[in-house]
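Only one protein chain is missing from this complex, and each of the others stays in its spot.
For reference, chains read A, B, C and D in written order, and residue numbers begin at 1 within each chain.
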Amino acid sequence: MKKIGIADTTFARVDMAKIAINELESNISGYKIIRYTVPGIKDLPVACKKLFDEKECDIIIALGMPGPKPIDKQCAHEASLGLINAQLLCNKHIIEVFVHENEANNNKELAWLVENRTREHVLNLIDLLFNPKNLIKKAGKGLREGLKDAGSLLE
Amino acid sequence: MKKIGIADTTFARVDMAKIAINELESNISGYKIIRYTVPGIKDLPVACKKLFDEKECDIIIALGMPGPKPIDKQCAHEASLGLINAQLLCNKHIIEVFVHENEANNNKELAWLVENRTREHVLNLIDLLFNPKNLIKKAGKGLREGLKDAGSLLE
Amino acid sequence: MKKIGIADTTFARVDMAKIAINELESNISGYKIIRYTVPGIKDLPVACKKLFDEKECDIIIALGMPGPKPIDKQCAHEASLGLINAQLLCNKHIIEVFVHENEANNNKELAWLVENRTREHVLNLIDLLFNPKNLIKKAGKGLREGLKDAGSLLE
Amino acid sequence: MKKIGIADTTFARVDMAKIAINELESNISGYKIIRYTVPGIKDLPVACKKLFDEKECDIIIALGMPGPKPIDKQCAHEASLGLINAQLLCNKHIIEVFVHENEANNNKELAWLVENRTREHVLNLIDLLFNPKNLIKKAGKGLREGLKDAGSLLE
Partner (left out) sequence: MKKIGIADTTFARVDMAKIAINELESNISGYKIIRYTVPGIKDLPVACKKLFDEKECDIIIALGMPGPKPIDKQCAHEASLGLINAQLLCNKHIIEVFVHENEANNNKELAWLVENRTREHVLNLIDLLFNPKNLIKKAGKGLREGLKDAGSLLE
C-alpha cells in the first residue's frame, strides 16, 4: 500500500492538510496518509525528509502560506531550496503547494485560491504516484494550479 | 532521556538562551540541555551539526538576532540555508528563532519581541519532541511566534 | 544503446518534449528516449535524478517555460540550482532549456523561440553524448541557442 | 597538539594572515599553524576543506576582503555559502572574517578595521577551540568584531 505524506504548518491561515485529505479521499482509495505539522515553512524540508526516511512515504505534498513581507519571500525561497534538496537526497517527489498571502486581493479570494491550488496539486500527486502517463498528455498545456490555466501558446 | 540543544550567539543583544532555558524549565522536566554559544549566526549551522553528531541532541533551538543592514540580511539568509542543510543531513529539527533588529520600533519593544518569540518557539520545540499531534491541532491557525497571531482566514 | 531522458512540464505553454523528440529523430538513431512529465520546473530536479538513477539515462534535456513574474524568476533560480546539484550527484549532464515568457514580444515570437532553442539544445545534447570534440570546434564562438549568435569578439 | 588553519587571499589589500598569526602568538602557545593562500574568496571553501581533510586542522580562520561592487557582494555570498557547507561536511568551525571595502570611509580606517576585526575573531577562534565556555559568558552581549559593540539591549 502506497504511503502519502502531508506536511503542513501552523503558520498557514487555512488548514490546507484537511483540504488535501478531502481531495485524496474523493479520488482514490487503498493508500495510507501520514500527516506531519510543523510551525513554519522552513521546518518543512526536514519534516519531509523524515517522512521519507522514517515513515517510508512514497510521495509528499508540502503545504504552506508564505507571508507578504520581503523576509517571508526569503523564507519561502529557503524552504523551496530545502525541499528540492530533500527530494534529491531521497529520489522521491515533494509537491510544493505554497500560496503567497499577496497573491489575492482579499481574504475570501485567498482562501479560495488556497483551496483550489491544494486540490489541483493533489491531483498532480495522484498522477505522479499512480498514473505518470497522465501528465505526459497534459504536457505543455500551460496548466496553472489554483488559477485559470494559461493554456497552450499554439491554440 | 531526551537531549535538547541550544545554540546561541555573542552577536545577539539579548541572552536568548537564558530565556529558552527558563521556558523549558517552566514547562517540562526529565531532559538534558546542552548549550553551545558561537560568535555569530553564520556559525550556528556547524554548531548545530556538532550538537547532533557529537552531543547526540534530539532537537535544537538556534537563536540569533540579525542586524538591520543589507549585509546582515544576507548573513541571515546564509545561516538559514545552512540550518536547513544541517537538518537534512541529520534528520532532526532545528527550530530557528531569528529576530531582526528592525522588526521593532525601539529597544524595549525589540527586547519584548525577542523574549516572546523565543518562549513561543520553545513551546513548538516541546510539541515537536514530545507531542507532535499537538501541532496538528494548531495547523492552519495563522500562528505568529512573538507577534499577534494572524489567525485563520476562515474565522 | 544510449538512453536519453526528456523531462518536461505541464506548466509550459508548448509541448517542448515533442519538439525535442522530433529533433532527436531527425538527427540520430539507435538510442532510447525516456520521457518524464512533471507539473512545474521545481519538480524537474528530482525527475532528472530519478531518470538517472532508476531509468539509467546517460544524459537528460530538461525543458521548461518560467512565467514572467518575480516569483517565477525565483522558481527558475531554485530549479536551476537543483538541476546543477542533480548533475553533480550523478556525474551526468542535464541540458537545461528554459524559455522565460518575457523573452519575446508576443505569443508567436515566443513559440518560435521555444522551438528554436529546444532544437539547438538537442544538437548540443547529441554532441555532448556522441561527439564532444564537436563542441571544442565551436568554443568561444558566442553561440546563443534560439537567438542570433553573438559571435566571436575577434571576428 | 591542535592545528589551526589560516586561509587567506592575494585579492585582499592587507596581509590579514600576518595579523592573525601575530594575535595567535600573543595569546596562546603549543599549537601548530598551517597557512594556505589562494587567489580570491571563492577559492577559500575548498582551501578550508583541504586544510581539514588533508592537513587535519581542528579549526580554521578564513580571511578575505570583498570588493565594493555588486559582483563582489555576490562573490562574498557564494564564498560564505561554500564556507558553511565545508563546515557541515567536516563538523569543524571556520571563522569567516570578511571586511567589505565599503565598510570604511578611507583606506586608513579600512586598514584599522581589517586589523581589529581579524584580531577579535582570532580571540573567538581561541575560545571555540580551547575554552568554549568563555563564549557562553559573552552570549547576548551584542559583540561586534572590529567595531564598537552594540551591547546588550537590556543594559
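Please note the rule applied: contacts are C-beta pairs under 8 Å (C-beta built on N, C-alpha and C of every residue); 3 or more make two chains touch, one makes a residue touch a chain.
The structure presented is a predicted model; accordingly, all values stated were derived computationally and were not measured.
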Chains shown that the absent chain touches, full complex: C, D
Chain D residues that touch the omitted chain in the full complex: 8-18, 35-39, 42-43, 45-47, 49-50, 53-54, 67, 71, 74-75, 78-79, 81-82, 85-86, 89, 107, 110-111, 114
Residues in chain C touching the chain absent from view: 73, 77, 80-81, 83-85, 87-88, 91-96, 100, 121, 124, 128, 132, 135-136, 138-145, 150-154
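The rule is simple: only the chains that are shown with their structure count from here on.
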Same or different contact residues where chain B meets its copy chain A, judged by the half mark: different
Chain B on chain C, rotation in degrees - Cα superposition, rounded to nearest 5: 145
Cα-centroid distance, chain B relative to chain D, in whole angstrom: 25
Cα-centroid distance, chain C relative to chain D, in whole angstrom: 41
Contacts with 2+ other chains: residues of chain B: 81, 85
